[in-house]
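Pasting a structure here, questions to come.
The complex is shown incomplete by one protein chain, all other protein chains being positioned as in the whole.
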Amino acid sequence: MSLSPRRAHAAAWAGGIVLVAAAWGVMAITPGDEFADQPFVVDAQIGEHAQARQMQITMLEVQKATHVENEHGWYADGAWVLVAFEGEARGTEDGSSLSRLRLRIGDREYLPSERVGSRAHPDGQLRVGLPETMTAAFEIDPDDAEKRAVLDLGHLKDDRLDSAIRLDIDLAALDAVDSAKVPDRRWSE
Amino acid sequence: MNDAKPAAAETDAATRRTPASWMRVAAKAVPAKWVTVAGLTLFLGATAAFGGLADAPAAAEKPLARLEPGDVHGTGQLEVSFTRAVLIDELPGSGTTPLFEGGERVLVVTGTLHNATDAPLPSLSFARGQLVVDGLPEKRPDGGAVEASTARLDDATLHPVIQPGLSVEVAFTWPVPADLLHADDELHVTIADLTWFDPSWLSDQPGYWTTPAVPAAELDLVIEDVGAGVEEEQAG
Partner (left out) sequence: MVGVSIPPVPQRSAPEAPAPVPRRGWLRRNALALGALAVVLPIAATTIGSNEWATANAYLPFAPIDVAEGDSVELYDTEFGPARLREPTASEEIAAAEAPAGARAVVLEFDVGAGDAALSCSVTLREAEGERRAWLPTGSRSACPYDDESSLPFTASAAFLLPSDASGPFIADVEVSNMGGEPVPLPPFIRFAID
């Protein structure tokens, strides 16, 4: 069928605009480059095994406290979040160290406090067949103590294309205890 | 012939009628060279108008902000304030061990660091990269470098990491020759800032803190000499 020249002109413009709009729409919904680098998230639950690429973590307990102590006489006041977990390497110890252990609250990222001392600080190599129980103690801004937090664990500081074990914590649902203990790292029973 | 005239008349009418067609004729008549020269002149004129042709300014020395003890200065990452400067024979747990045979003592500057960013910051990076104390020697008697060390005042944790949103009272310490500084001397301290550079609207690269740090503030602290030491300094 043939349109009059003016109609054809208008139709061409309309078609062009529709295509540009469609192109914009396609670009808007296309994920960015970093989408291809996303980590493989493993959702952890308290009391259950969470399996990452070469490690197995079992979350044991999450506590909020206003006063913490370690086993060697150190203590501190403040807003603290303690996460006790058991960690074991699976398959091989090569590539099974826990270098990424952080608590994310909103835009902020907290790292386990070094104040608890080197024997209580969760760190380093996980062992095959020999699970260890350790506690990560995070000292947080009291303003963040009633928000939602995510605990993120993994092998490397860079979590692209690797497993990431994540635990959702609703800090508002936890009651702060007056005193909590940060035990030394020890082999699990 | 009959055909030519209406055509000519038509052309005249057409050229007189629209500016567009006049432009077309004019454009054909103007030499190309004139157009390029005119365009270049316009472009340069516009550039000069907003200062693009002026000399690049030499890195201007920004005057340093003068602080008093207790004043808070924001470095972009940390908010810092300093309170005291103290000379002491030794301060165990501070990270600085003076060489007695070399005639060293410990210079302590106390202050508060508040982390204004969203990620933990090591106090040692600030102490060694952004804090300069005038008059300190380069090397110690045994050849080691004279470097700052940090420790928390409350529990003596060495090289503390300041978590986001938190404030920590810190003791900054340096090993100094015993005869270098005396009570009532003025200790000149310079604080340098880091700038956050964010190219995100140009590229996918994440932002980062630029180095080297730029000196931004200074203060003078009057040195106290506490001799062999005050008991409550040795915390934890």
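First chain written, first letter: the chains are A and B, and each begins at residue 1.
By definition in this document, a residue touches a chain if its C-beta (ideal position, glycine included) is under 8 Å from a C-beta of that chain, and two chains touch if they have at least 3 such contacts.
Treat the numbers as computed from the prediction; the structure is a model and nothing was measured.
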Missing chain: touched chains present in the view: A
Given A:Glu93, A:Asp123 or A:Glu146, the one touching the chain that is not displayed: A:Glu93
Which residue of A:Trp13, A:Tyr75 or A:Trp187 touches the chain not shown here: A:Trp187
Where the missing chain touches chain A, by residue: 91-94, 125, 127-130, 184-188
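Everything below uses one rule, namely that only the chains that are shown with their structure count from here on.
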Contact set on chain A toward chain B in their complex: 32-34, 74, 76, 78, 107-111, 113-115, 138-141, 143-144
Chain A-facing residues of chain B, complex: 118-120, 152, 154-155, 157, 160-161, 163-166, 204, 236
